[in-house]
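Excluded from the complex is one protein chain; the other protein chains are retained at their positions.
Labels run A and B following the written order; every chain starts at residue 1.
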Amino acid sequence: MTNPILQARGLVKRYGRVTALDNADFDLMPGEILAVIGDNGAGKSSLIKAISGAVIPDEGRITLEGQEVSYSSPLHAREAGIECVYQTLALSPALSITDNMFVGRELKKPGFMGKYMGMLDRKAMEDFARAKLSELGLMTIQNINQAVETLSGGQRQGVAVARAAAFGSKVIILDEPTAALGVKESRKVLELIQDVRSRGTPVVLISHNMPHVFEVADRIHIHRLGKRLTVVDPKEVSMSDAVALMTGAMQPDAVAA
Amino acid sequence: MADQNSTPDRDFESVLTSSDTSVAEFEDSNRGVVGTLQHVLHGNPTLVPVIVLVVAVLAFGLIAGDRFFTPFNLTLIMQQVSIIGILAAAQSLVIITAGIDLSVAAIMVLMSVISGKLAVELGVPAPLALLIGFAGGIGAGYMNGLLITKVKLPPFITTLGTWNIFFALNLWLSGAQSIRGQDIDATAPLLKFFGLSFTIGSARVTYGVLLMIVIFMALWYLLNKTAWGRHVYMIGDDKEAAELAGIRTDRTLRQVYMLAGFICALAAWASIGRVGSISPQSFYEGNLESITAVVIGGISLFGGRGSIMGALFGALIVGVFQSGLRLAGVDVLWQVFAIGWLIIIAVAVDQWIRKVSA
Partner (left out) sequence: MTKTFKALMMGGAAALAMTGAAHADAHGDAITACLITKTDTNPFFVKMREGATEAAEAAGINLQTYAGAIDGDVESQVAAVETCIAAGASGILITPSDSRALAPVIGQAREAGLLVIALDTPFEPADTADATFATDNFEAGRLIGAWAAATLGDAAADARIGLLDLNPSEVSVDYLRDQGFLTGFGIDVMDPTDIGDETDERIVGNDVTNGNEEGGRTAMENLLQIDPSINVVYTINEPAAAGAYAALQAFGLQDQALIVSVDGGCAGVRDVAAGVIGATSMQFPLRMASLGIEAIAQYAEDGSLPENSEGLDFFNTGVMLVTDSPVEGIESITSEEALELCWG
């Protein structure tokens, strides 16, 4: 059996008297789409923040490819290869697609201009951005230098995912990627997620949308009361059972997992 | 920073052919003339001030006659706007980050007074006095940046406070007394370097005007051709997004305010040459005039949009209006009136451009 690429054991995070993470575990296997579902307040977002470096857990440990890691910031996690696509996308609307894709890791021109004058290598950046968008089937965006705000919601999501996938990341976390989208655009984004997986990058998908989860996920991590309640296989569990588990209407041992 | 990340292979164009061409199509349907214009302006926000500037120069050339439309007068206008122009460059940097710096002119005047006091009255060598002025400008900017990023005060309030503080320090140090041009000439002529000029035909160009142009070009390069500049825009556009995308926003913001402070100190040096003396009472409203230039130049007060060059054109538009109306014999109060309308129209155009959508 393969080892999880990203694993967490016994995560605890308390905010004053509220325990957001109560001894939570987490496993992401290579090349899979793992959906994380849970009721509001179950601690999903605390879990995601803990594994993406946005919060530092009080207890517990996280391993990435078998190595124990501890991040002090999302930047740190990102450098280690964990990319998070936030619900807000963290795109700058007035800037171009290229600028957004390369933010924080711009390419500089070779030679004097790049080294001493900090000049960006726009051509290389544009070519790279175009290529990455093409790989994900997004290349009908005609002008790689158009402002992100002129794109549709789905296209923006695409740019954000392309950014996350472009730089050789090991894990991509998607937070509610279809929440703000219409049917047609949601479909495109789901295809995009499958594209990312087919290129070998494992995806963590946080979503409230059960049909979407059941459509693309390989496994479903059900979070409840600050910890992992169980992990189920979407092919074996019905949507209503998953919801029942999530809300506490059903216990995990009641399903044959 | 980029080097350590994956280097893109040079062959990625090849995948273009295999890409799905139907996904996420960008529909370029008929927008009509107005919509097209809106899109063009959205892509080129500096176009508006450039058009206004050209039209204004031509119009005043017709109205105010040949006195206006001479190389001499046009270069004189550049001299007249040079100090506010340099301040507008500093102001643009800050406004692009969605901030505002009410203290620019106060920093400038304070640093001119400090350099002047040191060089003219205390006998400090002029280059050293200027260096102290530069350090002071950077320090003043750092103070603004620190209050904004560490104490988390809004830029408006912070710089409203430091404006008053720097102004008070200026009056305290100077006793509200000017340092006379003759005294500067006698002891530290270097301070008036930027008042020197050369002529090309009947055009007279001061080094102060050249300094303004060089500052704008340098900032344009910095903002558009370097990663730092893109980060400045991104912070102004959406600070939270910038932070999530991995920019160290607070550090960048402090750098912006420090750079603005340094530019103000350069403006201080240039102002001594321009005014001919060191005048603690001058430029009291220089902050508002710099904001006026920035706004007329099409740089959004909401941050993240507009080109630094717009501020240069904005400053020139103000100068052209003032000179043109003056030469046309229009009373001063109508100049004020005209500038007021320019501001309102500029902001209205900005709002309209921002409404552009796919």
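The rule is short, and it goes like this: contacts are C-beta pairs under 8 Å (C-beta built on N, C-alpha and C of every residue); 3 or more make two chains touch, one makes a residue touch a chain.
Quick caveat, the model's predicted, so the values are computed rather than measured.
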For the chain not depicted, the shown chains it touches: B
Of B:40, B:218 or B:332, the residue in touch with the unshown chain: B:332
Contacting the left-out chain in the complete assembly, out of B:46, B:252 or B:323: B:323
Hidden partner chain, residues of chain B it touches: 67, 73, 76, 79-80, 83, 164, 171-172, 175-178, 180-182, 195, 197, 271, 274-277, 279, 281-284, 322-323, 326-327, 329, 331-333, 336
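Everything that follows uses one rule, which is that only the chains that are shown with their structure count from here on.
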Gap in Å, rounded to a whole number, between the CA centres of chain B and chain A: 40
Parts of chain B lying in touch with chain A, wherever the complex brings them together: 1-3, 5-6, 8, 10, 12-13, 15-16, 18-26, 28, 42-43, 221, 225-228, 230-231, 233-234, 237-238, 240-248, 304-305, 356-358
In the complex, chain A residues that touch chain B: 74-75, 78, 84, 86, 88-95, 99-100, 102-108, 117-120, 124, 127-128, 130-135, 137-142, 146-147, 149-152, 154-155, 158, 167-168, 188, 191
